[in-house]
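All protein chains but one are shown in place.
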Amino acid sequence: MKLAYYPGCVSRSTGKEMDVSTRIVCAALGIALQELEDWNCCGATHVPSELVSVGLAARNLAQTDLPIMTSCSICYSNLRSAALTMEDPQVRAKVNAVLTKKYSGAQIRHALDVILEVLEKNDELITVPLKDLKVAPYYGCLLTRPRGGIDQPEFPTILEKLIKTLAAEPLDFRLKTFCCGGPIFMPQEQAAEDIAFLILKEAKKAGAEVIVTVCPLCHLMLDAKQKALEQRYGEKIGIPVLYVTQLVGIALGLNPDELGLEMNAVSPMPVVEKVYEKMAEEA
Amino acid sequence: MAADEEFKQEVLRLAGPEVLTCIQCGTCSASCPTAHLMKPSIRRLVKHCLEGKKEEALRNETIWLCTSCQLCTVRCPRGIRPKAVVTALKELAEREKIKGKDQAYEELFQRQIKDYGRIAEILLSGEFMFVFPQGALQSMELGLEMAPKGKIKLAVEKIRGRDEVRRIMEELGKG
Partner (left out) sequence: MPLGVYVCHCGLNIAGVLNVEELKSFALKLPGVAVARDLPFSCSDIGQEQIQKDIAEYKLDRIVVAACSPRLHEPTFRRAIAKAGLNPYMLEMANIREQCSWVHMDQPAMATQKAKDLIRMAVAKAALLQPLEQESIPVSKDVLVIGGGVAGIAAALDLADAGLHVFLVERRPTIGGHMALLTDVFPTNDCSICVLGPKMSEVFNHPDITLITYAEILNIEGSVGNFQVTGHRRARFVDEKLCKGCINECASVCPVEVPNEYDFGIGKRKAIYIPYPQAVPLVACVDPKACIGCARCVEACPAEAVKFEQQPQEFKLNVGAIIVATGWQPFDATRKEEYGFGRYRDVITTLQMERMLNASGPTKGDVVRPSTGEIAKSIAILQCVGSRDATVGNIYCSRICCMASLKNAQLVKEKYPETDVTIYYIDIRACGEGYEEFYVRAQKLGINFVRARVSRIDRVDKDIYLIFEDTQTGEVKRVKHDLAVLSVGLEPDQNAEVLGNLLGLSRRPDRFFEIAHPKMRPVEAHIDGVFIAGCASGPKEIPISIAQGSAAAAKAIKLLHKGELELEPTSAYVDQDLCAECKICVEVCPKKAISVKSPAYVDEAACKGCGSCAAACPKDAINMRLFSDEQILAQVRAATEETSEFPLIVAFLCNWCSYGAADLAGTSRIQYPTNARNIRVMCSARVDPSFVLEALRRGADGVLIAGCRLGECHYRNGNYQALQRVNVLKGVLEKIGLDPGRVKIVWCAASEGEIFARDLKEFIAELKAMGPIGTELEKTKVEAGDGKEKTAEGAGP
């Protein structure tokens, strides 16, 4: 399988481990990624003009004929929204008027469903089954919105499917599609932290050993900010938060360094050790 | 204050004519993750727009509390996109030069895209700290967390197609 890869701005800084693990996992699964030529920011959630937002996304979409994969839910949602909006011939004409390379349609995929598709056909690649590992599937908001993407917007199950494929146990996670607050964490700190902590508390209550995310902003809120949140709300959480690509990487037997696990704020190493111990036990 | 018909029409143009079909059922408010902090609620905000109450619609915290999660848009039984209403109001607030920390953040964000084609988050938070020092604490916390992990890179990548990106933002920004 050959895909164009759109890393997104976060891959260059706070979400480096997402990028690193995406590349290595795809390589291990035989998915050839070709980084999109001279890509630009998708507009994220801070461009208050829909048309500009569509234009920014469309410039990326116009760079290739291959299906475009990204592992960031915000980018995924934005690129999809743009493709949907560009179905209106008037909008398309307006946007194409300013683009150097013209947009003529695109297929957009999230790393989650690309990886699941390959794994379902090649489960022999799972060399370190994540037996008994209790995983809270956390979708956040934008993976399934707007409607018509990889799963239902209200009650998606694709992440549970992947977790099961890795032999781990997906928890019934009540707040799995609740927004993490990330997009407003700079200007509206309190509001964002309230909801992020709610999610962490719920994961703890559900008995999660690890939370899995599909979006770098969710990851930042739940992982990088976890310690600060614990201090602020006076309650210990201590749950590692993995990108879906990192979780898959562990099950594929990839080296923790290759997966950027040391970059996570809450160390996932105890989880990795537990998985390997379990495997040794069973052998 | 008298209804501002021009303002109402501009919101409808940006967010779609379906906004007129709002039945004030509250599905949007009750779907919002930050609803408990909003005043007015997103439902009232839509009503303000339809009543042409420009001041109420533009000068409030509500539009800056939107996390863009789109749950309101997914659920609205009339097919309205309340999130698009918020986006429209942000754009109109920008045109009206209504200033505040939220606008400052958005401006910085857009300026980075314009200048570099991409976002360097850490630089963004640094600049935001400079413009709005009250936000310094959290950025520092985060920076302390991330610095040893090799995630902080002060050099910004600039893309080759910066002119094109600037053109997109300027031309399409005219609406």
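Labels A and B are assigned to the chains in the order they are written; within every chain, residues are numbered from 1.
Following the convention adopted for this analysis, a residue touches a chain if its C-beta (ideal position, glycine included) is under 8 Å from a C-beta of that chain, and two chains touch if they have at least 3 such contacts.
Source: prediction; values computed, not measured.
Note that the absent chain touches A, B when the full complex is taken as a whole.
Between the chain not shown and the residues B:R13, B:R59, B:R78 or B:K158, the one that touches is B:R78. Only one of B:R13, B:H36, B:K99 or B:R160 touches the absent chain when the whole complex is considered: B:H36. In the full complex, chain B contacts the hidden chain through residues 23-32, 35-36, 40-41, 43-44, 74-79.
Contacts to the hidden chain, counted on chain A, fall at residues 147, 152-155, 174.
Assume only the chains that are shown with their structure count from here on.
One inter-chain figure worth recording: chain A and chain B are separated by 22 Å, centre to centre, where each centre is the mean of the chain's CA atoms. Against chain B, the residues of chain A that register as touching in their complex are 9-10, 12-14, 16, 38-41, 43-52, 54-56, 59, 77, 94-95, 97-100, 140-142, 145-147, 153-154, 177-179, 181-192, 195, 224-225, 227-228, 262-263, 265. By the touch criterion given at the top, residues 14, 33-34, 37, 64-71, 73-74, 84, 87-88, 90-91, 93-94, 101-102, 104-106, 109-110, 112-113, 117-122, 124-125, 128, 132, 135, 138-139, 141-142, 145-146, 149-153, 157, 159-161, 164-165, 167-169, 171-173, 175 of chain B touch chain A in their complex.
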